[in-house]
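Note that one protein chain is taken out, while the other chains of the complex remain in position.
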Amino acid sequence: MPLSRQQALEVIRRLTQLGSLDLLSRRLRPRSAEDTPPPPDVPRPMDWSADARDQRVEFVEEMGVPIPHLTGRAGHPDPASLQGSIEQYIGMTQIPTGLIGPIRVNGVHAHGDYYVPLATTEGTLVASYHRGARLVSRAGGVSALVTAEQVQRAPGFVMPNLADAAVFAAWATSNFERFRDIASTRTHHGRLLDLHAHLEGDHVYLIFSFHTGDAAGQNMVTLCTEAICEAILELTPVTPRAWFLEANMSGDKKATVLSFLATRGRHVVTEVTLPRRLVERGLHTTPEKMAQYWVMSFVGGSATGSIGVSGHVANGIAALFAACGQDIASVTESSLGITRLECTSAGDLYCALTLPNLMVGTVGGGTRMATANECLRIMRCDGSREGKEQSAKFAEICAAVCLAGEISIVGSLCAGDFAAAHRRLGRPR
Amino acid sequence: MPLSRQQALEVIRRLTQLGSLDLLSRRLRPRSAEDTPPPPDVPRPMDWSADARDQRVEFVEEMGVPIPHLTGRAGHPDPASLQGSIEQYIGMTQIPTGLIGPIRVNGVHAHGDYYVPLATTEGTLVASYHRGARLVSRAGGVSALVTAEQVQRAPGFVMPNLADAAVFAAWATSNFERFRDIASTRTHHGRLLDLHAHLEGDHVYLIFSFHTGDAAGQNMVTLCTEAICEAILELTPVTPRAWFLEANMSGDKKATVLSFLATRGRHVVTEVTLPRRLVERGLHTTPEKMAQYWVMSFVGGSATGSIGVSGHVANGIAALFAACGQDIASVTESSLGITRLECTSAGDLYCALTLPNLMVGTVGGGTRMATANECLRIMRCDGSREGKEQSAKFAEICAAVCLAGEISIVGSLCAGDFAAAHRRLGRPR
Amino acid sequence: MPLSRQQALEVIRRLTQLGSLDLLSRRLRPRSAEDTPPPPDVPRPMDWSADARDQRVEFVEEMGVPIPHLTGRAGHPDPASLQGSIEQYIGMTQIPTGLIGPIRVNGVHAHGDYYVPLATTEGTLVASYHRGARLVSRAGGVSALVTAEQVQRAPGFVMPNLADAAVFAAWATSNFERFRDIASTRTHHGRLLDLHAHLEGDHVYLIFSFHTGDAAGQNMVTLCTEAICEAILELTPVTPRAWFLEANMSGDKKATVLSFLATRGRHVVTEVTLPRRLVERGLHTTPEKMAQYWVMSFVGGSATGSIGVSGHVANGIAALFAACGQDIASVTESSLGITRLECTSAGDLYCALTLPNLMVGTVGGGTRMATANECLRIMRCDGSREGKEQSAKFAEICAAVCLAGEISIVGSLCAGDFAAAHRRLGRPR
Partner (left out) sequence: MPLSRQQALEVIRRLTQLGSLDLLSRRLRPRSAEDTPPPPDVPRPMDWSADARDQRVEFVEEMGVPIPHLTGRAGHPDPASLQGSIEQYIGMTQIPTGLIGPIRVNGVHAHGDYYVPLATTEGTLVASYHRGARLVSRAGGVSALVTAEQVQRAPGFVMPNLADAAVFAAWATSNFERFRDIASTRTHHGRLLDLHAHLEGDHVYLIFSFHTGDAAGQNMVTLCTEAICEAILELTPVTPRAWFLEANMSGDKKATVLSFLATRGRHVVTEVTLPRRLVERGLHTTPEKMAQYWVMSFVGGSATGSIGVSGHVANGIAALFAACGQDIASVTESSLGITRLECTSAGDLYCALTLPNLMVGTVGGGTRMATANECLRIMRCDGSREGKEQSAKFAEICAAVCLAGEISIVGSLCAGDFAAAHRRLGRPR
């Protein structure tokens, strides 16, 4: 973000396929526990016994989601099935996975109460996100909205000189529709959305932005852009001296401000307002102190040149990505975000989190792994379904979970129990 | 970086415990395959059969590293053993893991030929890093040097006004030795190295930097800083109106320029020079073209506000961190880096990579997991050994692997086979 | 930059009013001194006598540009004439002004040989830019191209909640044409070009981009946006709880990456190739050494978190802005740039400079001052002329001068005479 007018109109176009804007905006409103009682909590949260584990597994499987691979009941896959995902395979790295929830999400795509798997080895993390999830749910849930959805590939062209580079850039920009048609021959699910051109001396960068359907889409945009470049080289009025399929303007797995401003993946905006009593009882602090903390930490982040300023979004993103078969290297751009906490004039706590670069998918890539598929199914976010945008749904859940985690960590820093929690949960017994 | 004089003197002090600087610098020089023949390559790299997998497993186990957990021969652990690492446990997420190497590393701490496990679901990644590892090894190996080693915790204090804040900051700075003693009562392995103070109106941020031994150390610095803060609150000449154990100036799991400039974790500098014929035969391109690409991609990164500019360091870091029980959320800061490629006057390719924030550990945290321990043992980097700095060794290997990966991806972008490789290896058969 | 497709099409539309792209691109090509001899150099450059000063003044006035105010022959203006430019007036600050040139510019708008006034108190600066100007002119001149031209104003709206904020943002985006019509009632010369929307929780930022004709345009965009906001408040389907005419997303006088990526003012791209013998004779160094310096300094800039990476662009911008009545506070964003130097395969020196945010105008603001008007007239860039884009012309000259200055400073750092020059010219005799 900010969204360009074209991006915004594209967002509106996509959203209004699902209903009128007024109707959709109503989906974002809080739903109280009184009117819509939530399902039960994950059982026996502070119990590390095998028995408690079994009870939680049973809890999941009774929802209709068998998890033989997570539990180790199923064996390792045939290595041949891993072609396309790994080379020189020797075995499976294991990461312990816990379950939090339910968390109530009031999104356009994710609308309900969700249990969420988190894979991590940082003791305290799961407990803290669970605490946050309970709190936001009792406050009516997290409003969440995916806006822009796009992934870039940015080939670079070395031209003979600036004059030719300018002609080339103008020509390329004028041929957008042609490139869109070419891209459509390489993908059923993706679509070329936009093209930006950057002229720097005799260098031209073309930045192609694609909607990638329910896939995260890095491979899709590579292959589509390859096809476009072949056409460019054939048709261009001026011949490049050299060209490269990617010239580092796509923000791919990078911490760049471009990716913050322009969206890489999915841009999600969330909010929740916590009534004062929930803050006091659930976090043992006050909205005023949390707002004071936010000011101090936001200024601290800004003074240290942080791209986006948040608490520990990276923890939630990493745990979600590991569990759900997302590309872990994309934690780099996906964990950039802006958290905002303010004390309202009524004395409650307003909380918002924006994640501009959620590189998520529910098909392809690591989602083909057996445990990842089980994790996605727990959230009803697996695969691609007619008329449903599964990836957008998953993105809204991710952002809601991260907002819950932001609230929980700031609460513990304000109540002064951050270190105590890590002493209790972050070290082996 | 840049290192302060005090940091530099600390680095020199630590290094010269291992030998004279001249002696150590000699360890950084390339060792040719003629003089020191490398061990054999990982067997049957492009074969996804169970038989090939078994042969690779046997290859590892014959080195003396049994891997029953990676291979699934051992069952899941007792949930009780996971206390301190996870809450609300339901099972184990699995991530396929491949083996590359050997890669020759000429570091102060890592000095030899290493096989390296990488956990990923991005097809092509392992093959590409393997290609890079072979190339740099044939060029005599990667020179690698850990310089600064430190982890921060940054409490914040809200003072009554600027005058009091200034007095408080001056008082705290003058009591560094006292704080160092307090920290030493909470840890055997860590040590308070430095203290920075940031005054912003009535806010004071104190940034404590610790050496954390062979642990990544996030918990250690939290608990030590808690003890220091308790002493501060007891002894301070002016009482804060509020305080927080962390006020967002530590760069913890953030993409900040502070963490780039100041080192969070370990700062590693690497280089290798590839003879022209290796570039031509191994990468099917030329040093000139790779240098030309570097200019275009570095300017592209800079123009998009990238913190550090590299190729795909995040891929290598994420795959290493997942396999080796590192904190995946720290991919955020650990994958920031600067890659440099230049054509030398002799027509060879000079390659350097600096990773300023490698948050790695070989004890504690996720390294307690069974598969992580197996992966660390494959690299002879597990645990903590008398007189050896295992984490520094691991850091040097990580950076060398990432440099190999940088060379491989730039090579494929220059040779024009980047998309083809992903078409071949990045999709299921 | 990068330019969006809409921006690019707007650039193409504007440019092709002046001629075909092929025709225009031909204007960017170097013109050799043999084919088109340049006018004479500024007389007696290293002479500080009153006599030499008089001769230079005569040189200017013989071109048809009387400069009574610069020379002090004319008295101070009537204070009443300064209303609109200053309050609480006590007198005139004086800044010494030198003349360089000619510099040959091969731009679309600026096409010719120009003498350029620079106001500064940094001894050496004028001499160094003059040296650069002579060199680039002997190499055929600087190619220069204005691409994007726009100035932003970014009002902010506090909405009741995210749901309303989303509806508001969608509504605003859909009413662009209406806002454009409203803007046109407040200005004859400006035009609303684009609208971006940024949604962050219950906050909506609307970023309006205007073409501001030959004015720098900060006031114009303020007044137009005020009118648009009045309409928004009257027509909006959801009422903001508060709103502000500017909410810090316009990059106004700020060092932001947004302004680097999005263009604030005019985006100019330039290049020149210096034959090896000119580098050797004129700068006493080699293309190879200058390219080597560029690599080291560019990496240095990147590692220190520089927005854009250049040598001393701020010196040229500040001296031009002070002399020519531009807003000196805009040096902040206008001096952000990217310089690139490379050694070509033929052994010459390729040089490019991109300035993405030149906030310049030739009418209004400080250009009304008598000395500023004289300075602009020396460059034939004063006022607004039918069918001519004077500001774009001025922007191309500014960027060309800055490129000349980049070459000169890098040359002196490579030849090792940087300190000596400052010892000779930077201290009073």
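Going in written order, the chains are labelled A, B and C, and every chain counts its residues from 1.
Simple rule for what comes next: a contact is a pair of C-beta atoms (placed from the backbone, for glycine too) under 8 Å apart; a residue touches a chain by one contact, two chains touch by 3 or more.
Just so it is clear, the model here is predicted, and its values are computed rather than measured.
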Among the options B:Glu87, B:Asp194, B:Asp382 or B:Glu406, which residue touches the chain absent from this view?
B:Asp194
Touch assignment to the omitted chain, from C:Ala166, C:Ile182, C:Ile232 or C:Ala247, lands on C:Ala247
Going by the contact rule already stated, which one of C:Leu258, C:Leu278, C:Leu341 or C:Met379 would touch the omitted chain in the full complex?
C:Leu258
Chain B residues touching the omitted chain (full complex)
1-6, 8-9, 11-12, 21-22, 24-26, 28-29, 143, 145, 147, 161-164, 166-167, 169-170, 173-174, 176, 194-203, 205, 207, 249, 257-258, 261-262, 269-271, 273, 305, 338, 340, 350, 352-354
For chain A, enumerate the residues touching the unshown chain of the complex.
1, 257, 260-261, 288, 295, 298-299, 301-309, 338, 340, 342, 345
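One rule holds in what follows: only the chains that are shown with their structure count from here on.
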From the C-alpha centre of chain B to that of chain C, how far is it in Å?
42
Averaging C-alpha coordinates per chain, one finds the centres of chain A and chain B separated by a number of Å equal to 24
Using mean C-alpha positions as chain centres, tell me how far chain A is from chain C in Å, no decimals.
39
If I count partner chains per residue in chain A, which residues reach a count of at least 2?
198, 200, 203, 205, 249, 257-258, 305
